[in-house]
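Single-structure report; data block below.
Note that one protein chain is taken out, while the other chains of the complex remain in position.
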Amino acid sequence: MSLLSVENLAIHFGGIKAVDQVSFAVEAGEVFTIIGPNGAGKTTIFNLISRIYDPTEGRLIFDGVDFTTMPAHRIAGLGIARTFQNIELFEHATVLQNLLVGRQPHARVNLLSEILFLPSVRRAEIAHREKVEEIIDLLDLQAYREQMIANLPYGVRKVVEMARALCTEPKLLLLDEPSSGLNVEETQDMSYWIEDIKRRLGVTVLMVEHDMGLVSSVSDRVLALNYGRVLAQGSPEEVQRNPDVIKAYLGGEE
Amino acid sequence: MNGIAVGCIYGLIALGFVLIYKATEMVNFAQGDLMMLGAFVAYTLISGLGLPYWLGLAGAVIIMAVFGYLLDAVLLRPVIGQPQFAIVMLTIGLGFILRAAAGFIWGHDPLSFETPFTGKVVNAGGVVIATENLAIIFGTVLLCAILYAFFRFTRLGVAMQASSQNQLAAYYMGIPVKRIFSMIWALSAGVAAVAGILLAPKFLIDPNMGFLGIKAFAAAVLGGFGSIPGALLGGLVIGVIEQIAGVYGPPGSHETAAYLALLLVLVLKPGGIFAQIGRKKV
Partner (left out) sequence: MRFVFKTSYEQDINLFRHGGDRFWYGLLLLALAAAPLLLDTFYLGELSFILIYAIAATGLMLLVGYTGLVSLGHAAFLGIGAYANAYFISQGMPFLVSFPLAGLITAAAGLLIGVPTLRMSGIYLAIATLAFAYIVEQVFIRWESVTGGFRGLPVDAPDIFGYQLWERWEFYYLCLVVLVAVILGVANLLRSPTGRAFVAIRDSEISAQSMGINLARYKAMAFALSAFITGLAGALYGHHISYLAPDAFDIRLSIILLLMVVVGGVGSLHGAVYGAIFAGALPQVIAILRDYLPPAISQTPGLEPALFGVILVFFILFEPFGIYGRWLKIKLYFQMFPLYKKATFKRQKSYLKTERLR
């Protein structure tokens, strides 16, 4: 059984079919990439999976659970975490605080014991901290622990956002354009990290990406999208050779 | 009739909010106080300097427009881009200062000035209407027609519309967006002055009359906070509801009707009647 299956997903904004009858399945342990020109509906699919948008049609199934109508805040508990194209970190908090928010799906909240800060809360905090430190070590963020997000360079913020998503201990990680805004060297690092996440943490990755170098170096399978419809699906090489895909990118006589 | 007239005033103040909000995404909590200031300036020109009513009106509008322009250029331009909370607090602070300044200059006793409409009535087919109400309604309609023509047919008006819809695009098209914003403040202050002058014969003018502006919020929200006709319509609705509640409701409902209506609209349709604010895009 696939980890995530998307069946006949569609969403219409007014008259525009932003996503139209898209189906695909992500298998456990792979890196699955969605490519396509701007406005093809890639981020919209992410927003549908994280339940920010309600689909007009179709079903979403994760690990055997139909989550098509689940509220957005329960998706993280299901085991799906995500990053955002333009980085949505908690700007006026430290890196450590940001990562600890990632522990939210695993936090048992009891207002009164928190106000009194009972020993149980303290123990839980330390357990969360240990988990967070594992991720910090994995992604080499030690130097930035106490820094405010607002003072960090863009490249580091991207990594912090990925780390925050990993702190939720997801089974599936959604990365929305992990290389956008990064320089060549940082993009190279990003591809190592994605490999690490897949190998060492065993997390399945679904990403949207433009940089074809990164796509072909890390992806197991690729899905090409245009105008909200699936153009092609297969290994990176197959999809890159597909005439429809080439036409969509280079523009052709239609 | 009374309700409609008062509603027109609410509508005019709300229109001032909306003009500024649409363009700059700032909410001016001092709009009511601008109205108050406009009324006082007119009082000084007409009763103090003895100018004829129409000349005094024009003078007050021009003075207030210049004041609005300077206000934006000096105080508000530095906070563009800061969180909305900062801007709200800034305009609230401004309201306090304006109120105190008016109290300092004109005193805290209510004043009134003679207008051509004070205390007269018109008998229209058996219905007796106070001229001051007629003047308010007529003035509002006239002002709206002028504003409509301004936005539709003048270069400046079109530039203002463009800047409201997309600051960046307007900027790239060579429109001096910052200066346009100040002009919008000028326009809004001018409209507020007209509202204050029209209101003057109905209520006495005193430094605290700006609190009326809060009811105008209700009007603006009712109209969706982004639409000029909506603001006027919202003003009328609030004015009439208030009047009806005052006559038929239990004691205290005259004061609270506007706010209850506001809360009701916000709860049922959080985006106002014509939803403008959507979810942030990611």
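Each chain carries a letter (A and B) given by its place in the written order, and its residues are counted from 1.
Simple rule for what comes next: a residue touches a chain if its C-beta (ideal position, glycine included) is under 8 Å from a C-beta of that chain, and two chains touch if they have at least 3 such contacts.
Note that the coordinates shown come from a computational prediction; the quantities given were computed from them, not determined experimentally.
Screening B:55, B:86 or B:173 for touch with the missing chain picks out B:86. Of the candidate positions B:52, B:110, B:176 or B:252, contact with the unshown chain belongs to B:252. If you put the missing chain back, the residues of chain A touching it would be 50, 52, 71-77, 81-82, 84, 88-93, 96-97, 100-105, 107, 109, 111, 114-117, 121-122, 125-126, 129-130, 150, 164, 168.
Interface residues of chain B with the unshown chain, by the touch rule above, are 25, 27, 75, 78-86, 88-90, 92-97, 99-101, 103-104, 108, 166-168, 207, 211, 214, 217-218, 221, 225, 251-252, 255-256, 258-260, 262-263, 266-267, 270, 272, 276-282.
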